[in-house]
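Removed: one protein chain of the complex. Kept in place: all other protein chains.
Presenting chain A:
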Amino acid sequence: YQPLKEDQILLSDCASSLAVQAYLRMCGLPVQVAYRANAEYMSPSGKIPFIHVGNQVVSELGPIVQFTKAKGHSLSDGLDDIQRAEMKAYMELVNNMLLTAELYIQWCDDATAAEISRPRYSSPYSWPLSNILAYQKQWEVRRKMNAIGWGGKTLEQVYEDVSQCCQALSQRLGTQPFFFNKQPTELDALVFGHLFTILTTRLTSTELAERIKSYSNLLSFCRRIEQTYFEDKTS
């Protein structure tokens, strides 16, 4: 379940959603995507996306991975402990860097916030509720940014951080098809989700996408996963 694709969904949510979709497809599980304007409020933790299986509701990639593991589907069984620890570390990196950067660009950068984030976030609601909810979300994200220390960063610094993150990922990937051997893992799903979304989402400036494009192996990685698991999807 995720917010409305065409009008409402924002970059960070789309990235998380795509990551979960990729993961589930990699596991070979059938996935159906449902679009709801109130997906964020439906989710038990308040974060998108969430899955509804039987009468269970699980949200966010981490718990979803745990959930599928408990049901017997897992992508990281073939890894030994060191690799698993490494994978967790990289996933943390992506979450802390890429996801936070996405949130920052969406809500803390005034131009993006005014032109894209606020209108999109409030599109299912009528005035004046739309304004109230959009500003409420903006204040919430900005408060969180301040709490983790990103409040003082400038856009340039954020772009730099993203570049560094991509560099680390690029180095780890090297020339392999996936991050760990030849099998995809949840890390691949997560990285794909974020990078693909950044590359394909229209923002006020293409700076972010350009920075990622400078790492060609990441580009081909994204394309490969897209072709393998999302053949029916048009980019």
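What we mean here is this: contacts are C-beta pairs under 8 Å (C-beta built on N, C-alpha and C of every residue); 3 or more make two chains touch, one makes a residue touch a chain; residues count from 1.
Going forward, contacts and distances are computed from a predicted model.
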- Task: If you had to name the missing chain as UniProt does, which of "POTRA domain-containing protein", "Dolichyl-phosphate-mannose--protein mannosyltransferase", "DNA primase large subunit" or "GNAT domain" would it be?
- Result: "POTRA domain-containing protein"
- Check each of A:126, A:175 or A:216 against the chain that is not shown and name the one that touches it. A:126
- Query: In the full complex, which residues of chain A touch the absent chain?
  - Reply: 36-38, 40-42, 44, 52, 55, 57, 125-129, 132-133
